[in-house]
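Only one protein chain is missing from this complex, and each of the others stays in its spot.
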Amino acid sequence: MAHPFRPAPDWTVSQWFNADATPPTLATLRGRVIVLSAFQMLCPACVEHSIPQIRRIRELFSPDTVAVIGLHTVFEHHDAMTPTALQAFLHEYRISIPVGVDAPDPDGRFMPQTMRRYDLQGTPSTLLIDRAGRLRRKSLGHVPDLRLGAEIMSLVAEREDADPADPAADSEATGPHCTPPS
Amino acid sequence: MAHPFRPAPDWTVSQWFNADATPPTLATLRGRVIVLSAFQMLCPACVEHSIPQIRRIRELFSPDTVAVIGLHTVFEHHDAMTPTALQAFLHEYRISIPVGVDAPDPDGRFMPQTMRRYDLQGTPSTLLIDRAGRLRRKSLGHVPDLRLGAEIMSLVAEREDADPADPAADSEATGPHCTPPS
Amino acid sequence: MAHPFRPAPDWTVSQWFNADATPPTLATLRGRVIVLSAFQMLCPACVEHSIPQIRRIRELFSPDTVAVIGLHTVFEHHDAMTPTALQAFLHEYRISIPVGVDAPDPDGRFMPQTMRRYDLQGTPSTLLIDRAGRLRRKSLGHVPDLRLGAEIMSLVAEREDADPADPAADSEATGPHCTPPS
Partner (left out) sequence: MAHPFRPAPDWTVSQWFNADATPPTLATLRGRVIVLSAFQMLCPACVEHSIPQIRRIRELFSPDTVAVIGLHTVFEHHDAMTPTALQAFLHEYRISIPVGVDAPDPDGRFMPQTMRRYDLQGTPSTLLIDRAGRLRRKSLGHVPDLRLGAEIMSLVAEREDADPADPAADSEATGPHCTPPS
């Protein structure tokens, strides 16, 4: 937290679903607020809370202003939560936002690459990235709708060249979630 | 809707609960965003949705930034929803925000004075007033948390001398509510 | 608990709502299972849990088999929860089962007569009376639907001349409720 302006790191995705020829990157989304939801398809709190919330966010805000992206950060049961299983899950739960499969660790560690790079502690994690590409919020567990709606709008209202006062993006876990073995 | 800057009309209250010696007015609250919840204690949608939502709003935002006020706008069952009954209701539901009793119509019409002045169509109605005292939002029925959180923060982020683009404060009813006999 | 067959005491009602010329008594309901819901209109747990549950019970079971009755057992805020206020409440909440006003104590004590006779500890209380008029269950607070459905059916399945094994009708409080000052 030394820097007030920490740029969000890029994500490394091995496969996209619901994305067209040019999958979303931090560069292509510059100028929009990004809601990045890191989830696992077999994480109960993700299914009960995050997936419906992500759907509500997508319906409320304009895609030109707020980008909503899912990241499948599998850190356990790798042989159950395969891309094939994820595709069936997205179909059954009618999830239409772009969802990327967080690329497995090349050294075989259980935590995938982007999850490690963002130092996520479990799922669901909700990340907010501002219009200038800076990581502004990182929450583990469920964030109440009222708060998340306010936080997103706070970033929407901010000018791209704003100089945010509080560099702290990390926040406490606020609800049920899954964490990897330590 | 001729005027882009419609000042919110003052409220006329016959009795306050949970307020100190100087009850809240538009003048004393200038500079803060105001969430004004018009409700009736025997309106099921108010009890189920609005009261808990008002509580969540009070907990989330700083009182220095967002004022939250209740207005008991009785337009039916006047002999049941008396100030005495309201006091018991506020006690049982542990409501601690200032709540004003909308003053009865001096000519004996069923709709109380402030409700008529704001042209409210029923309860619950949620009103948002900006930091410059302008009425910016008027909703009948339940407003989802995500949307209301975003709308409040949008007004919080606005400078007091802003010139809001959209003068329309009225909005459609969005959920269960009570309406007076027409 | 000395007797295995404790007959339910009669109720003393000062005024009935939603009842025809001959209000329900234990004698007229003999042969049916009775679900008696003791509530107060300003008790939050009653409004949130018991009223909707009573509605579901009324819809599920045949009135020829299961009688569902409300009892307004006011033990606090007597000047707010008057019969006039109750009538408005029943109208707004669309409650159509017979509801009796538990008669006030003649000596001015806060607890009404039937509530005292049944030794109820607060509201909501759910009482089950079998087809032979015996009190079989007395619960303070919310009883989950699955359990209550099973308990009602257990009494429905019982023959009127059955000799129930367990005379204990009292049970622990199981959820939010209101209790009188001690």
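All chains are identified by letter, namely A, B and C, in their written order; residue positions are counted from 1 within each chain.
Going forward, a contact is a pair of C-beta atoms (placed from the backbone, for glycine too) under 8 Å apart; a residue touches a chain by one contact, two chains touch by 3 or more.
Model, not experiment: these values are computed from the prediction.
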Among shown chains, those touching the left-out chain: A, C
Among A:8, A:81 or A:146, which residue is in contact with the omitted chain in the full complex? A:81
Per the touch definition above, residue among C:90, C:135, C:152 or C:178 touching the missing chain: C:152
Can you list, in ascending order, the chain A residues touching the missing chain? 42-44, 47-48, 76-77, 79-82, 84-85, 87-89, 91-93, 178
Considering the entire assembly, which residues of chain C contact the chain that has been omitted? 53, 56-57, 60-61, 144-154, 156-158
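Note that in this section only the chains that are shown with their structure count from here on.
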Among the chains, which has its CA centre at the largest distance from chain C's? A
Fit chain A onto chain B over the CA trace and report the rotation angle, somewhere between 0 and 180 degrees, nearest 5. 180
When centres are defined as mean Cα positions, the distance from chain A to chain C in whole Å is 50
From the C-alpha centre of chain B to that of chain C, how far is it in Å? 37
